[in-house]
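All protein chains but one are shown at their positions in the complex.
So, subunit A:
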Amino acid sequence: MASYLQRLLTTCVVIPRRSMVIQNCAERKETGTDFKSDFLRSHIETTSLQKILLACGSAIMSLYSPMRGDMIAIMGETAGTSAMKYMLEKMKISQEGQEILKIRPRINSKTVNLPQLANLPEGTLGKTYVNFLNKNNVTPDSRLQVQFVDDIELAYVIQRYREVHDLVHAILNMPTNMLGEVTVKWVEAFQTRLPMCIGGAVFGAMRLSPKQRKLYVASYLPWAIQTGTTSSFLMNVFFEKRWDQPVNDLLQELNIQPMKT
């Protein structure tokens, strides 16, 4: 009992005394290519109490201010440890997943040659991805670096989840409006078990307009549930090696039926 209390006190209450260095602009910029060095640069040591407070605070702030993408990201990091472990195990039992974990590829404008992908034929994964980015005016550089996950393997899993999110949107043909985001969140919730995805799917649906809600109930939600529960684990897809693969082939391989609109 005494040793349990001592451990509890140490993890919850002992203040991390190591200074958080405020690096100058040149140092603070992540490489974007080497995950390990970016992880070491961005990692912030936190006690269990701080993680709990961050999880609660970011959840509340996400509801209050849904535009705070950083809050949603932090909620994913602090409230999703068991989900991250689940995802890591699922990746480790897949050959493609093991390769991803070994190489730790990144998806951003430094690592992905977007102009080259734009020259691929229509219907390929690469071309579909670039079309998605252009149509929805999003960039692969908008994903935040993981800060509050202490284990590097788990940190990579959540980083990878963030960086493939737009690719998942693209292959599921879901736009970045509220309806599209909620649908993708449902698929991700079933696949990843991240509380942030579950919360995003449930609370995001409350913000749908009446017209969107009708479509959501009639077709998007049932399709998302079916896709999320029956498709292959999307985190095991090494997208970077499949840019020239036709999307329809990929969907068939992953057991995903496109939604009938």
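Keep in mind that, in the parts below, a residue touches a chain if its C-beta (ideal position, glycine included) is under 8 Å from a C-beta of that chain, and two chains touch if they have at least 3 such contacts; residues count from 1.
Basically, contacts and distances are computed from a predicted model.
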| item | value |
| --- | --- |
| Protein name (UniProt record) of the chain left out of view, among "2-methoxy-6-polyprenyl-1,4-benzoquinol methylase, mitochondrial", "Dolichol-phosphate mannosyltransferase subunit 3", "L-serine ammonia-lyase" or "AB hydrolase-1 domain-containing protein" | "2-methoxy-6-polyprenyl-1,4-benzoquinol methylase, mitochondrial" |
| Hidden-chain contact residue, picked from the options A:Leu40, A:Leu53 or A:Val217 | A:Leu53 |
| Touch with the omitted chain, as defined above, among A:Asp34, A:Asp70, A:Glu89 or A:Asp141 | A:Asp70 |
| Hidden partner interface residues of subunit A, rising order | 13, 15-22, 24-25, 44, 47, 49-50, 53-54, 57-58, 60-61, 68, 70-71, 74, 147 |
